[in-house]
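Please see the structure below; I have some questions.
Excluded from the complex is one protein chain; the other protein chains are retained at their positions.
We just call them A and B in the order they show up, numbering each chain from 1.
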Amino acid sequence: MNKISIERLNFFYKDKQVIRDLSLEIEANKILSVFGPSNSGITTFLRSLNRLYDLVPEARMEGLILLDGKDIHAKDVSLTELRRRVGMVFDVPTPLPLSIFDNVAYGPRLGGVKSRAKLMETVEEALRMAALWDEVQNRLDIPAMSLSGGQQQRLCVARVLALKPEVVLLDRPCSGLDPISTAKIEESLCELKKRFTIVIAPHNVQQAGRISDRAAFMLSGELVEEDSAQMIFSNPKNSRTNDYITGRFG
Amino acid sequence: MDKNMKAKPRIGDKAAKAVIWTAALLVIAVLVCIILYVLAKGLPVISWSFLTEVPRNMGREGGVASTIVSTLLVTFTAIVIATPLGIGTAFYLAEYTKEGIITRIIRFSAESLAGIPSIVYGLFGFVFFVEILGMGWSVLSGGLTLAIMILPTVIRTSEEAIITVPKSYREVSFSLGGTKWQTIFRAVFPSAIRGITNGVILSVGRCVAETAAVYLTLGSTLRMPTSLFSPGRSMAVHFYLLASEDISMENAYGTAALLIILIFLINVVANTAVNRMIAKNAKR
Partner (left out) sequence: MIKFKEKLSGRIFFALALSSISVLALITVFIVVKGAPMLGAVGGLSWDPEYGEFGIIPMVIGTLAVTLGAAVIGVPVGICCAIFLAEFAPLKMRNIFRPAIQLLAGIPSVVYGFWGLMFIVPFIRDHLGGAGLSILAGSVVLAIMILPTIISISEVALLSLPPHYKTGSLALGLTHWQTIYHLMLPAAKSGIMAAVILGIGRAVGETMAVILVLGNAVAIPDSILSSVRTLTTSIGIEMGYAEGMHQEALFATGIVLFVMIMIINSLAQYVVRKK
């Protein structure tokens, strides 16, 4: 069984439809890139997977999203539990105005972990996975805001990993970063897929090509095609995908 | 031609600059004049016994101890009542309700009541608390009146502070599995506390400085207040009575100097609190 199954997802914001009839299977322990021009509904798509769009009063969703075969909109699904299982990294670094340690420990603390030793263990593990530990291990109590942009974004990755999620959503996580920071994040992603299922909106086609196992092309709220990354980037079936990849538009 | 074009604005610039500098220096001069005048006349009066002795003979002799205690008590009462109410209301407005009629009514009334002259609050407090509820002139009447007076300010400044917390903090907290309460308490509140504290401290200053409303509700007895139900006389009222009834100019100046020092300290505390919180959060 696939990690996430999406059946006929339609998404509306006020009267505007932003996602049309999207059906998609997401395999476990793979990196799926969902790419396309901006305003294709990719951010909305990612946010529907952890129901973060619940925060937007005018949003409405139709269709079915199954996580491990279970409807995430079912009445007995705890929203907080869902969001812990499906973590999210945003397009700009979003450290909270807390220390590095408190940022990473934020999620576990919300979940009720109180012991300092246990938190420390989790924080270290998460920072190591996000390839940030070596740079910050001696200054965990400085404000997270004082890190560089690339470090901040890796901190945000670590913060999600500290939740021990099953799925990690990354919404253009490298859009504001320099190439070196980007490379570091990409490197750790390839390491991370052994333990997590990763859905990423890459910030360009090249990035999608570098890191993905599977790739999905979205255009104006529609899923144009989804296939193995190799197929999509070398031999796309749909001409629109081809046009986009080869840079004819977008 | 070139010369003319250049010469004209230069004169204008100089004149304008001169006017602005004059205005600024004038204001500084007036400020210095007021503060120095009061301090010069008042500081020599302040001594240990002035601070610790109860006024005698209508305030002609003795110190101002009971008025200090009254001021602190009535301010404390007002803050204890208004702060939770005001901050809670602000959170309710900013986080728990959708924009609608209710929020608009609360916001409009807070907005309007914030500008109402303090004497109107005094009028209300005097008739409602002192007379109708029979609480008499007391710390409680004064505190409640001041609490109502500062409530709109506390609501407005707190809500402002909460709204300016970046949306991303909330999203992050929710995306990490935070509940609403956890998000408010752990992500929003720590970021908003700077603005909230600032509003509260400003209100403390207003309570300390308020004269008319306190005179009408706390009373003007010089006895040391012993409970919430004792009447008292605040420092500002004491100053007013000493000065306007020509009882003791010397002690009036002493009281005024003390008030200015107190307000100054409150401002310093507010500024350092704010600066420390900025420093804590900002880039190193």
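The rule we apply is simple: contacts are C-beta pairs under 8 Å (C-beta built on N, C-alpha and C of every residue); 3 or more make two chains touch, one makes a residue touch a chain.
Note that the structure is predicted; figures quoted are calculated from it, not measured.
Undergrad: Over the full complex, note down every shown chain the hidden chain is touching.
TA: Listed by label, the shown chains it touches are B.
Undergrad: Any idea which of B:Val54, B:Leu72, B:Leu113 or B:Ile163 touches the chain not displayed?
TA: The single option touching the absent chain is B:Leu113.
Undergrad: Touching the left-out chain: which of B:Leu43, B:Met58 or B:Ala243?
TA: That would be B:Ala243, which touches the missing chain.
Undergrad: What residue numbers in subunit B mark contact with the hidden partner chain?
TA: 9-10, 12-13, 16-17, 19-24, 26-28, 30-31, 33-35, 37-38, 84-89, 91-93, 95-96, 105-106, 109-124, 126-128, 148, 151-152, 155, 179-181, 184-185, 205, 208-212, 216, 236, 239-240, 243-244, 252, 256, 259-260, 263-264, 266-267, 271
What we mean here is this: only the chains that are shown with their structure count from here on.
Undergrad: Which whole number of Å gives the spacing of the CA centres of subunit A and subunit B?
TA: 47
Undergrad: Which bits of subunit B are touching subunit A when the two form their complex?
TA: On the subunit B side, the touching residues are 98, 168-179, 182, 186-187, 190-191, 280-284.
Undergrad: Can you tell me which positions in subunit A touch subunit B when the two form their complex?
TA: 50, 52, 55, 57, 80-81, 83-84, 87-88, 90, 92, 94, 96-98, 106-107, 109-111, 142-143, 145-146, 156, 159-160, 163
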